[in-house]
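Yeah, one chain of the complex is gone here, protein chain that is, but the others are all in their spots.
By written order: A and B. Residues from 1 in each chain.
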Amino acid sequence: MSDDGAARLPRSERPPPIELRSMCKAFGPVVALRDVSLVGQAGSVHAITGENGAGKSTLMKLLAGVHAPDAGELRIDGRVVHLHSPAAARRAGISTVFQELTVLPNLTVAENLLLGREPTHLGWLGRGAMQAEARAVLARIGIELDPQRACGALSIGEQQMVEIAKGVSTDASVFIFDEPTAPLNRAEVDKLEALIGALKAQGKLIFYISHRLDEIFRLCDTVTVLKDGEWVATEPVSALSADTLITLMVGRPLQALFPPRAATPPGEAALDVRRLTPVAGDASASLLLRRGEIVGLGGLEGQGQREIMRALAGVLKAADCDIVRSARDARSAPFDPREGAVRVVQQGIGLIPEDRKLEGLYMDLSIADNIGLGVLRGLGLMRRARRDRALLERIAAQLQLRARDLSQDAGELSGGNQQKVMVGRWLAAGVDTLLIEQPTRGVDVGAKAEIYGLLREFVAQGGAVLVLSSDLLELIGLCDRILMVRGGRIVGDVPAASASEEALLALALADEPVAAKAAAI
Amino acid sequence: MTTNPPPAAAPAPSAARRALRWLFALPPAYLGTAVLLLLAAMLRPQLLSMFLLPLIARQAAPLGLAVIGQSLVMRARSIDLSSGGVIVAVSYILTSGYFPVSDAVAMAMCVGLGLCVGVLNGVLIVKARASSMIVTLAVAMILLGIVIALSQFRAPGDAPEFLRAFARQRWWGVPLPVLLWLAVLVPVALLLRSTVFGRYLDAVGANPQAAALSGIPYLRVIFVGHVASALVSVICGFILVGFVGKGSITLGQDLALNSLAAAILGGVNFGNGKGGMAGPAVAAFMLTFLFNFLTSLGLGEPGRLMLQGAIIAAAALAWSLNRGRTS
Partner (left out) sequence: MRSIRSGISVYTLGLPVLLVVVLGLAIPSFLAPQNLANVSGQITALLIVTLGQMVVALVAGIDLSVGSVISLASCLVATQADPLTGVALALLLGLAVGLVNGAGVALAGIHPLIMTLSTMTFLQGLAFLILPIPGGQIPPSLRELANGTLWGLPQPLLWCALCAGAVALLLHRTRLGLHLFAVGANAHSAQLNGVRTAGVVIAAYAVCSLLAVVSGIYLAARVAAGDPSMGAAFGLESVTAVALGGVQLTGGVGSIVGAITGALSLGLITNGINLFGVSPFLRGAFTGALLLVAVCVQRRRSVGL
């Protein structure tokens, strides 16, 4: 589908292959993208970068046809286009390598490469043609894989290479790579980079989403920085340095959201994690969580922080652990979260998961029911369940809950109030340790401050809180100590009072030179 | 990530609108019963007589009991289709004289059987994580097969006199089976409302993942539900054996599917904890009345089966659409 008039114009006067104007996208009350515009030029590698939650993946998913924008215009070769599905995006000449693998484990390499556009011969599947084309694609990219092998038998890195090969083998003019090198080894990364170089030489436009500064500086011509769903800057890479790039990614005005830290030093250990190996064969972590303190877990997405949290909560069965716990009114004793979440909760540790709708709240039950379930902790099944109205109202007041009344369905509340209800459930349960994932995801500013206040109050009364957050400013403002996680290991234990966003981000990023440089900041 | 300010609240709907919305939010059983009674009043008023109505209620008692058990497991997103097998086994134990024991001991054996079946179902569903529909159907098949095979040697005989009398008698004009139904319904409803188990059941039904993550022993809840359902099937067996007067290998075979239909019509859908126990009870009565009504209009077995199938599909479709709308 080409516009012949445009193709006849000299290169410089042709409309850009991709132009995004004022793209907006919200998921419910959460705004993922606000008024983002950018232009991608043919024959260039265009990086899209930013912190977690900046909106990079959402922007690319709009291009890939997975979501439809709420507002804004997508122009392909100068013409306004609406993409209704991934198949439509493919037809429009956009090929995407998603961050999550979409190769199917029970199909062979050849079948995966050609899924959705299989060659047919008189209506029958052309297996011979499939083999030939698969071999050609693999050879072109320089991957040595047997097209007949099932993808389930390949390593993650090899599956990613198949994913990349799939994306590259279509006759597209725009290619999107979303964090492609995460599972790859050195040799595979080299192949990918050669591939991208070849595509660029053919005049294609490549969008490259990544955190890895070394890759951005090595591969890309232009970089667009997003922050909190908004466009910050689009600059040629040659005009930037690592420092200036990091500065563009971070650094927003610090709002007066955070309650003052505790004046008194923390008490004894609530959880002494001497060794925790969430996944067999992977790295182990060790950390110390003391009474009266809020400790943060930070890092780029997928570095193992979530596994650590969930292993401690007994939700993910850890491969190996050596943990000592002392509950509020008990002596210290060995603690094995592998016994399951029921035991962990009985011992006074509560998890507030990241996805409220799927894993946290009972959307169809009332606020009273949601909070009231906490009171039942440790009771036998046939015991009478007290409906302690006074307790519920006291907790609701403490939470500063904004709702019509306690019989309202939890699903009708705003994000901030929903989060408060989850905290309220554990307050009612009387636990002394809280594990919270992304405490203020999808929460408005006012409620954020209130939630921070709740957590501070909780530890002031002898509790301990472990917070997992991808928002560095939140960690700096809220926590007493911040542990940065990389590759499943704790790579930094920084007192929050003296931490800076740049230093933390540097600890979290991949490359040593940048980290060393930033640590000196 | 930042958030938009919440949208301005929509203007409050009129009282008539709210009343209508409330009406349609009710389980289909209530509206259905009202419509049905109206139609009966027009076409077959004798069904509403003081003579026949208690008989229909008595006939509904086994279904009403079965629905209680089915509701308990359905709320936990499981299902129990083994009642047919349990009832046939109960009828055989009580009437064949295979075991030369007194009636009381035979009844105790039936309770023991129900316990075993419930535990077997529960263990396979909770520990082996096998599909509850397949497990309970298979268990029913096993029980039915064993009973039929044994019946070749020793045919089922007469029901114990105690049960036959139980089915016949009335206290204060109300048939005893109906009183038994209420005697199980009321405590179970109270239990669900006021015990830890009831609250946990609400939670597990509303969001099993959240229940697991927040330390609720949801596996135990499902297990207990299945044991209770099997025990309730035993009671249904007692009543049915009393009705028919002798053992039979076709006893209670449609109870499982009917209890599924009645539960869905009564507002209890998979994981829905909102419907109380009243809805399914009304639905049990409604279905029994419906089948009597249609039989009096000339509907035979084929029509009944087709209707059953259509009702289950329609109810499942309605629930699916409703869920899609609110999510």
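In this text, a residue touches a chain if its C-beta (ideal position, glycine included) is under 8 Å from a C-beta of that chain, and two chains touch if they have at least 3 such contacts.
Because the structure is predicted, anything quoted here is derived from the model rather than measured.
**Student:** Among A:Cys24, A:Val81 or A:Leu107, which residue is in contact with the omitted chain in the full complex?
**Tutor:** A:Leu107
**Student:** Which listed residue (A:Arg90, A:His211 or A:Arg325) would be found touching the missing chain in the intact complex?
**Tutor:** Going through A:Arg90, A:His211 or A:Arg325 one by one, A:Arg90 is the residue touching the chain not shown.
**Student:** Can you work out which residue in A:Cys24, A:Val39, A:Ala129 or A:Ala150 touches the chain that's missing from view?
**Tutor:** A:Ala150
**Student:** For the chain left out of this view, which of B:Pro54, B:Pro208 or B:Gly276 touches it?
**Tutor:** B:Pro208
**Student:** Of the residues B:Leu257, B:Ala278 or B:Leu294, which one touches the chain left out of the display?
**Tutor:** Answering carefully, the residue with contact to the hidden chain is B:Leu257.
**Student:** May I ask you to list the residues on subunit B that touch the chain which is not drawn?
**Tutor:** Listed in rising order, the touching residues are 76-79, 124-126, 128-135, 137-146, 148-149, 151-152, 208, 218-219, 222, 257, 260, 270, 300-310, 312-313, 316-317, 320-321, 323-324.
**Student:** Could you list which residues of subunit A touch the chain missing from the display?
**Tutor:** Touch set of subunit A with respect to the missing chain: 66, 86-87, 90, 98, 101-108, 111, 115-118, 120, 123-125, 127, 148, 150, 152-153.
FYI, only the chains that are shown with their structure count from here on.
**Student:** Roughly how many whole angstrom separate the Cα centroids of subunit A and subunit B?
**Tutor:** The computed centroid separation for subunit A versus subunit B comes out at 45 Å.
**Student:** Show which residues of subunit B lie in contact with subunit A when the two form their complex.
**Tutor:** Answer in residue numbers: 1-6, 194-200, 202-203, 206-207, 209-210, 212-217, 220-221, 224, 272-274.
**Student:** Enumerate the contact residues on subunit A facing subunit B in the complex.
**Tutor:** On the subunit A side, the touching residues are 26, 29-32, 34, 53, 228-229, 313, 315, 341-342, 344-346, 350-351, 353, 358-365, 369, 372-373, 376-377, 379-385, 414-415, 425, 441-445.
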